[in-house]
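Only one protein chain is missing from this complex, and each of the others stays in its spot.
Moving on, here comes subunit A:
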Amino acid sequence: MQRDVGSLPLSPALRARLLAAGFQTAQELLETGPCGLSKEIGISREEALEALQVVRQECAGDAAKTAGGSGSTRKCTALELLEEEQTQGFIITFCSALDNILGGGVQLTKITEICGAPGVGKTQLCMQLAVDVQIPECFGGVAGEAVFIDTEGSFMVDRAADIATACVRHCQLIAEAHQEEDHLQALETFSLESILSHIYYFRCRDYIELLAQVYLLPDFLSEHSKVRLVVIDGIAFPFRHDFEDLSLRTRLLNGLAQQLIIIANDHKSAVVLTNQMTTRFGQNQSMLVPALGESWGHAATVRLIFHWDNTQRLATLYKSPSQKESTIPYNITPQGFRDVQPPPVTQNAEGTEMNPRKRPRREEEK
C-alpha cells in the first residue's frame, strides 16, 4: 500500500502527471477515487478508473507476496521439489546409453541444448524426441505432444514418419509380449497418423519470426495443454548472419532464453535447442566450440555435444546440474536414434514396468 507511484506499471505520461501533481504512494491514489483523480490530473474518468484498477491489482499482488501466498512467484520447500522431481517423467531417446548419462532421458521443465558438427544427428535426435514424447504412459512415456520450430528447413516428414513407424512397432512388440489390457488400449490411439498430427510444426525463416513465435508460444501452449516438448531446431542459424550489432544479439538471445525458461516451467515441458559449432582461432590452433558465444552457454541447463571419432558418433554430456560428465557412442539407424550394441535383454518377470529402451529384436534387422 505504501508503494511508490513511480514504480507502478502505468504509462509513462500518466506517471509523470501523477508525480507532477504531487502523488507519492499508491494509497493516496486509491483514496482519491476515479472522479477526484480525473479532476486533479485532467484525464478522463475512464482513464482514471483504468489506472486505479491497475494500481489495485498491483497492491493485491504485493499483499499476497508479503503474506506468503503463491502469487506470481513460486515458493516451495526443497522437499516438495524433490517429490515433484521424482514423479516427473523423462522423455526417452531410445538410446539407453544416452538416457543413462542424462539420468533417465530429457528432463521436463529444463532446457537441454544439443551442439554438434554438421550431419552428426542433432535433427535426427529432435525428430526422435518429438515422436518419443507421445509414447503412452503405460509404456513409460509422458503421453504429450510436441512443438517443432524449424529455422533451417531440415525437418523431413518422411524421416519423421519412419521414426514414428519404428516406435509404434516397438510398442506393439512390447504389448504382444505382455498382453496387458491398458497396453492394447493405448495402442489403439498410438498410430502413425496420431503421432504426426500431434507434432506442431513452425517454419521460421529469420530471427524476427523466431522471436515473434516465441512471444506467441505461451498462448499456443495454453490452448494445447498437452504439449510436453518444444524443439527449436537451429537456434544458431538465424542469429549468425546479418548481425552487426553483437550486443543486440546477446540481448535478444538472453530475452529468448528467459522466455523459454518461463515456458518450460509454467507448462511443465522440456525445451530442446540445437546449436551449431563454430571455429575459434586460438594462438596457433583452432578449435570447434558451440556457436553463439560464451554468454549463451549459461542459457541451457543441460548441454550435450555430439561429435565424431573417425566413423563413430559420440555424445558427451558437457553440462548438467545432476549428472556426471561422460561420453557414449550412438548410432543413427533407419529406425532412428539408437544404441551401438543391443543392450542385454533382461527378462522382467513382473512386467508391469516395461522399459521401452531395451530393444530385443535388433539382430534381425540387418
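We take it that a residue touches a chain if its C-beta (ideal position, glycine included) is under 8 Å from a C-beta of that chain, and two chains touch if they have at least 3 such contacts; residues count from 1.
Keep this in mind: contacts and distances are computed from a predicted model.
*Asks:* Not counting the visible chains, the remaining one has a UniProt entry; which protein name from "DNA repair protein RAD51 homolog 2", "SERTA domain containing 3", "Cdc23 domain-containing protein" or "Trafficking protein particle complex subunit BET3" does it give?
*Replies:* Listed in its UniProt record, the absent chain's protein name reads "DNA repair protein RAD51 homolog 2".
*Asks:* Out of A:Ala143, A:Leu211 or A:Ile261, which residue would touch the omitted chain in the full complex?
*Replies:* In the full complex, the listed residue that touches the missing chain is A:Leu211.
*Asks:* Please pick, from A:Ile41, A:Leu108 or A:Ala160, the residue that touches the omitted chain in the full complex.
*Replies:* A:Ala160
*Asks:* Contact with the hidden chain only, please: which subunit A residues?
*Replies:* Touch with the absent chain occurs at residues 9-14, 54, 117-120, 123-124, 130, 148, 152-154, 156-161, 193, 195-209, 211-213, 215-216, 219-220, 237-238, 240-242, 248, 251-252, 255, 276-279, 284-288, 307-308, 310-311, 313, 331-334, 340.
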